[in-house]
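Of the protein chains in this complex, one is absent; all others appear in place.
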Amino acid sequence: MDKTIASPAEAVAGIADRAVVMIGGFGGSGAPIELIHALIDRYVKTGSPKNLTVVNNNAGNGHVGLAALIEVGMVRKLICSFPRSADPRVFTEKYLAGEIELELVPQGTLAERIRAGGAGIPAFYTPTSYGTELAEGKPVAEFEGRPYVRERWLKADFALVKAHVADTHGNLTYNKAARNFNPLMCMAARTTIVQASRIVPPGGIDPEHVVTPGIFVSQVVEVPDPAQEEELNRAGAVYPEGTSP
Amino acid sequence: MDKTIASPAEAVAGIADRAVVMIGGFGGSGAPIELIHALIDRYVKTGSPKNLTVVNNNAGNGHVGLAALIEVGMVRKLICSFPRSADPRVFTEKYLAGEIELELVPQGTLAERIRAGGAGIPAFYTPTSYGTELAEGKPVAEFEGRPYVRERWLKADFALVKAHVADTHGNLTYNKAARNFNPLMCMAARTTIVQASRIVPPGGIDPEHVVTPGIFVSQVVEVPDPAQEEELNRAGAVYPEGTSP
Amino acid sequence: MNAIKSANYEDIKLSNAQIAWRAAQDIADGAYVNLGIGFPEMVARYQPPGREAIFHTENGILDFGEAPPAGEEDWDLINAGKKAVTLNPGAAFFHHADSFAMVRGGHLDVAILGAYQVAQNGDLANWSVGAKGVPAVGGAMDLVHGAKRVAVLTEHITRKGEPKLLERCTLPLTGVGCVTRIYTSLAVIDIENARFVLREKLPAISLEGLQSLTGAELVIDGLVTDLNVPEL
Partner (left out) sequence: MNAIKSANYEDIKLSNAQIAWRAAQDIADGAYVNLGIGFPEMVARYQPPGREAIFHTENGILDFGEAPPAGEEDWDLINAGKKAVTLNPGAAFFHHADSFAMVRGGHLDVAILGAYQVAQNGDLANWSVGAKGVPAVGGAMDLVHGAKRVAVLTEHITRKGEPKLLERCTLPLTGVGCVTRIYTSLAVIDIENARFVLREKLPAISLEGLQSLTGAELVIDGLVTDLNVPEL
């Protein structure tokens, strides 16, 4: 068994129009920039995939990564908790123009819905959002006299994930707080595509230190020295290169 | 901040009659034998704590650890998934004599109920046990045409946990499959008492390798070379020593 | 069941090892597999050459291997049956909630379990023989509603000669409509549209003989091939 794929382009080749795609990361940390850019390359060449539903904590920053995916017009709907950033113009303009749909979810509920999708839990109760407009239309129940909102699992067709080290079986570690949503999204997608700074043979990661066991991972592609969204943005980068922001 | 406690005896001194106590481990692996035996010592000396409700995957094996806790008569009710073992006589006899109550829970539901208790999720839906006698009396709901059973969180007054390395802030690692229920129980108890083979200063555990963050831990006590239930049983051990099985 | 049939049964039936061997042939390379405690654990021994399955144990290990030599056990490294195991390269440890997320979340390709009874609608009874004694369920109820494919290994009949494949289970259920394939000591049977569909049978037993040992109709739907298993 070897889950290694040769390139980001090959890894994202199977993502179809209208797919639900979870993209790991919190802001730029843990964002799989190279996988996202490979997906944009495919769209620029072929016109597909489009009308994607994307799940991410945020809505992109500047003109690279998720922001670029939105900017080129591939995203129909975004499910996120915090669509603001240092430079949120791409999403903001599309949203105010009615060109992109937004499902706003409290951050912890977003994380738990994704985990529930991965864990086979179709619904759960949370105190979060009770009595607010984000709970409108959702069932409410009391337990021990306290009100809770019922939330549904969230699953995806694909997850794009950034790891630190992967082995060829798909066991993963992450770098510092780049962990964030990545391990959860690995669990909740039918196909989980991982970019890792380094791919090692089985046994190359201590079994005690595996954060995501390989059972949750479909494909791994090595991307040494991956880009950091924050650094790209500080350098004024735009993707695809040569396009104007 | 230093969560270190000098001895198992001091660590378990606050557990009151009728407390709900989660005890980590799966069979003997990860079972906090020294904490359990300290609790038995207290009961033998003082007659307390008694009428405990214990949450564990099993019901003890032989005449040490959880089996001994049951044998001396401290346990009123057991919540577990698999009350069988190589030598389950202690529990079996009490159960058949009507001297101990049993709440039987499927293993994955038990784990998820404990996690839910720790994560502030009062109830969740699972496909597990649907249509069986273990689902009797529980609410059922359909999602996407499939039936699910609603299960409640499980919380405890105390958790007794066996870790491998702890730092003084309560960050923990475990040894191999001794991890099992221990990290979940840390989350679900008001007071989590941990025995660790080694206690190190803060920074002694790589932040990437922490399995249980210290926020879930109240007290740590160093127990070098902890006993393994399996080895005690193979040696025919009985606790308290000198009592007859 | 009459005594003659039962005697004949003992002569021709597959051993547990042979049933496990047959089940192992259906496990794809790279599959994630959970084997029930006891007899199903034997399936791991018979992986076809060139195929590499990865075994999951509920207590929190992926990719564990054989038992260690006696005296070299690490009692923190055990499987769901509390037997000492070893690790393969690429193994991982995780806690019980993550372990059952793998199970319940549909991440296992196949779970292979023992059975007291299986019904033609896929109901399984394998955890309780009813009122007396101490009930124990473990992870069985999670596995039957979690794995992508739930297969059963079983003797075709009980020691008393009674059928274990039935129109309806009479023992307490483990799961409803969950089993899709049964490997018995006499046959391989799929469950499709709430019917037992016969796929393979031992050459030594006639279709009528097999039906007489089965508590519900055996449907023929497509080819029935010989169940050929090596001596083990």
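By letter and in written order, the chains are A, B and C; residue numbering begins at 1 in each of them.
Convention: contacts are C-beta pairs under 8 Å (C-beta built on N, C-alpha and C of every residue); 3 or more make two chains touch, one makes a residue touch a chain.
In this text the structure is predicted, and so the values were computed from the model without any measurement.
Judged over the whole assembly, touch between the missing chain and the shown ones holds for A, B. Which of B:A38, B:V55, B:I121 or B:A156 touches the hidden chain is settled by the complete complex: it is B:I121. Across A:P8, A:G28, A:G62 or A:G170, the residue that sits in touch with the chain not pictured is A:G28.
Of the candidate positions A:T53, A:T128, A:T192 or A:S218, contact with the hidden chain is made by A:T128. Checked against the hidden chain, the listed residues B:G47, B:P139 or B:G203 yield one contact partner: B:G203. Although one chain is not drawn, its touching partners on subunit A can still be listed: residues 26-30, 57, 59, 81-86, 88, 91-92, 95-96, 102, 104-112, 114-115, 126-134, 174-184, 211, 228-231. Counting over the whole complex, subunit B has residues 1, 115, 117-121, 167-169, 171, 187, 201-203, 205, 207-208, 210, 213-216 touching the chain that is not drawn.
One rule holds for everything that comes next: only the chains that are shown with their structure count from here on.
Chain contacts here are complete: no pair of chains fails to touch.
Note on interfaces A-C and B-C: more C-beta pairs are in contact across B-C. Taking each chain's centre as the mean of its C-alpha atoms, subunit A lies 37 Å from subunit C. With touch defined as above, residues shared between interfaces to two or more other chains in subunit A number as follows: 119-121, 207-208. Counting partner chains per residue, subunit C has residues 61, 93-94, 97, 100, 103-104, 145-146 touching two or more of them.
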